[in-house]
Structures are given as C-alpha cells and as structure tokens.
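Here the complex is missing a single protein chain, while all its other protein chains stay put.
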Amino acid sequence: MPEMERVRKTPLRNAGVLNEPVDYAHPVSFSRGLCVELGDWIMLFVSGTASVNERGESVHPGDFAAQARRTFANIKALLSSAAAGWHDVVRTTCYIADFRYYDEFNQVRNEFYQAEGLDPLPASTCVEARLCRPELLIEIEALAIVPKERQAPGRES
Amino acid sequence: MPEMERVRKTPLRNAGVLNEPVDYAHPVSFSRGLCVELGDWIMLFVSGTASVNERGESVHPGDFAAQARRTFANIKALLSSAAAGWHDVVRTTCYIADFRYYDEFNQVRNEFYQAEGLDPLPASTCVEARLCRPELLIEIEALAIVPKERQAPGRES
Partner (left out) sequence: MPEMERVRKTPLRNAGVLNEPVDYAHPVSFSRGLCVELGDWIMLFVSGTASVNERGESVHPGDFAAQARRTFANIKALLSSAAAGWHDVVRTTCYIADFRYYDEFNQVRNEFYQAEGLDPLPASTCVEARLCRPELLIEIEALAIVPKERQAPGRES
C-alpha cells in the first residue's frame, strides 16, 4: 500500500518538559500525542499524561494538586509544540487514583481553565482508576482540534 | 491568535433535563457536551453522563436499571439540543460501578437501542470504574457525528 494513501501523522513532542517514551529498544511504545491532518483540520490526540518531568520521573509524589497542575501544564506543552493550546481541547478523559481527591481536582482544573480563559469548556469524563505507577494520582487524555490554517506556513511543505 | 482561527464550538445543554455543571464560581469545570463544527460535519462530544436530574441531584440511588435508563435519556436530551439523536452516536464508553450489574446494563441498553431502532449499533467499550459520587452506578460518554446539512437554517448564522 503506497505511503500516500495514509493520513499524515506526526508525533507531538516537547522533550524539554516531559520525556519521550517512544523507543523500540525500551518496552514502552506510544507517542506522547499524535498530530493527524484531515484536510482543513488537524486533530491532536494527546496520550494519557501524568505528572512526569523531562527525565520521565514522577514529580510531586503525594501532592495531588501539584500533580494535577503539572499534568495540565504537560498537556499544554505538548499542544504548544503543534501551535495549539487548551482553547483547542474539545474533550478530556480524566483518571483519578482516588475520588477523595475529586474536590482538589475540580479546584485545580477550575483555576487552570479560568487562567486560560476557556469558553466554552471542554467535554469531559472523570472516573477513578489505578495508574501505571503507584505514586501517580492523576492522568489526563485530551483531544484538540485546530484549523489547518493555524499552522505556520513553514510547516506546510 | 485571532478568534477566526479556532474551530467553532458550542456547548450542548438541556437544562430542563439535566443541570449545567459549568460555572467558574463553582469548582466543576466542564461542558455537558461540546458541539464542534468541522466543515460538512458536526461532532458532538457528550461528556460522561450519569443519572442526574435538572437540579444536579443523583436520581434512582440503588436502582441500576432506572439509573441506566435515565443516563440514556439524559444523553438523548443533550443530543436533541443539537438536532441529533442516538442514531448519530458512533461510539460510547460505558463505566459501570460493579460488573454484577452487567446483565442489567445490557438488557436496558438492548431495550433502549431497539426502541430507538439503531442499526448499525455504536462501537462501545465497557469497563468497571468507581464514579464521582458513590450512589452513581453508571456513567456513559458518547460521540455523535451529524452532517452539517442537518442543522436547521436558523442555526447557521
């Protein structure tokens, strides 16, 4: 099947903010996010993102609010690598390790979205789930959609 | 970044059926759903929806089947606010508080989809998860896609 018959996909990356998990020599195989071009639109699929840093270390163990803020910031960093931001997010799925953090979660999210000036707010689902490392307390997946015209001309070629 | 370079997004609402959670003064920040215009298509991202009423109260505590029916009806109400319905749903994610309700879930869903005359049926994933309030036993997220031409002329402006 010729390459041209595939949708154009490029990874979302921001290695200065959170590490790249993608490496066939190491057994974790996913992209931090995927930028998918569909004619006039670009869909940005952001993988489940947690409070990790540029070396892949979990940060803020035991501090839910700090982890939540880092998670929102990590997603912002991934989106910004594709000239996008939280304004473009249409849907999130939020996994919280324990619902006793739910109020804290809503407070942080509320503050973050207010600071970003989001209106309307994204659609969202939030459930409790255990995450891949015991110290991680929150993980968020997001979908953003941006018009292709947003892209800088230099990216078009 | 000029406003015109964003995808056009409007919230899904049906305040007569289920409450509006969106309020920056209150720490719950999401839309019940988001209507996203992509050229000839409109994507309707319905947030995780449970058995709540127009005042935001959980209804039918302890009665899984009644909660499931209310959840399907709530989503129907949200979709109808955008001239859409369950026929337009392409995917659901269903969270059930305990899989001992699984048979009941399938029975209610079966009856509901049959009454709606759905064919083909949506793609779906169903897993067990704790939900944001202990009395809620089911939460469903949905994605619907409708042709832009469906929209009434009055909405176009």
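In this document, chain identifiers A and B correspond to the written order of the chains, with residue numbering beginning at 1 in each.
In this section, contacts are C-beta pairs under 8 Å (C-beta built on N, C-alpha and C of every residue); 3 or more make two chains touch, one makes a residue touch a chain.
As the structure is a prediction and not an experimental result, all values here were calculated from the model.
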| item | value |
| --- | --- |
| Candidate in contact with the missing chain, chosen from A:V46, A:V59, A:A123 or A:V146 | A:V46 |
| Chain B residues touching the omitted chain (full complex) | 39-41, 87-88, 90-93, 99, 102-103, 106-107, 109-110, 113-114, 118, 120-129, 143, 145-147, 149-150 |
| Hidden partner interface residues of chain A, rising order | 1, 5-7, 9-12, 22, 24, 26-34, 36, 38-39, 43, 45-48, 93, 95, 129-132, 139, 141 |
